[in-house]
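Only one protein chain is missing from this complex, and each of the others stays in its spot.
This part shows subunit A:
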């Protein structure tokens, strides 16, 4: 283990099973994974492999049936709904495939939303939201509603929203899935930039081309990790060995 690298998130023996029509379905069968602070990790796998479930657990939207999940040294498996909401608010920035912006709010208000729930004053919220939107190059589109923005712009608003809360990790679920190739590439370029700026990014995709961008790649098949390639640092070259982590 790289001791000099501060551990971002850590999953240990995560199992997730639920009842579906009277039958127990197990989607994750013992996943263990480290994501280091500052790492750009892609989780790849075909649909039905359990990567969405994994992302929900990493994003604290769902809790594992067994195993432990630690974020910033805090174990989340025994936390109340309210504490999980706080973790989502402070430590996780979501970027969804279908953007998930609130249609009746302007871009600025959408970006402010996590800060509203954090209880920041409106001046602070505005300041941070404007900064995040400016960083995404949307300073001229702040008062537009999602409907008035293109797909790429909407996804940039969503990224700004994820960034505004200054989270521990950015969690992106197929961020290019709803975009055309060109815009998709632009969005991926943004992820590169964010990675260079030191953000921890976990990206979930089924597209190998997208995964290529990431520093590290893990593959999930039928609820288990089947392949792991880890890079060391954002600015160093990728090391396709994955020796420092336990793989199956």
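Everything that follows uses one rule, which is that contacts are C-beta pairs under 8 Å (C-beta built on N, C-alpha and C of every residue); 3 or more make two chains touch, one makes a residue touch a chain; residues count from 1.
Following the convention adopted for this analysis, contacts and distances are computed from a predicted model.
Chemist: Given the options "Formate hydrogenlyase subunit 4", "Glycine cleavage system H protein", "ABC transporter permease" or "Spore germination protein", which would UniProt use as the protein name of the unshown chain?
Modeler: Checked against "Formate hydrogenlyase subunit 4", "Glycine cleavage system H protein", "ABC transporter permease" or "Spore germination protein": the hidden chain maps to "ABC transporter permease".
Chemist: Touching the absent chain in the whole complex: find that residue among A:51, A:135, A:161 or A:213.
Modeler: Within the whole complex, the residue contacting the unshown chain is A:161.
Chemist: Write down which of A:62, A:186 or A:222 is the residue touching the left-out chain.
Modeler: A:62
Chemist: Take the complete complex as the reference. Which residues in subunit A touch the chain that isn't displayed?
Modeler: Interface with the chain not displayed, on the subunit A side: 56, 59, 61-62, 81-82, 85-86, 88-90, 94, 96, 100-102, 104-105, 113-114, 116-119, 122, 161, 165.
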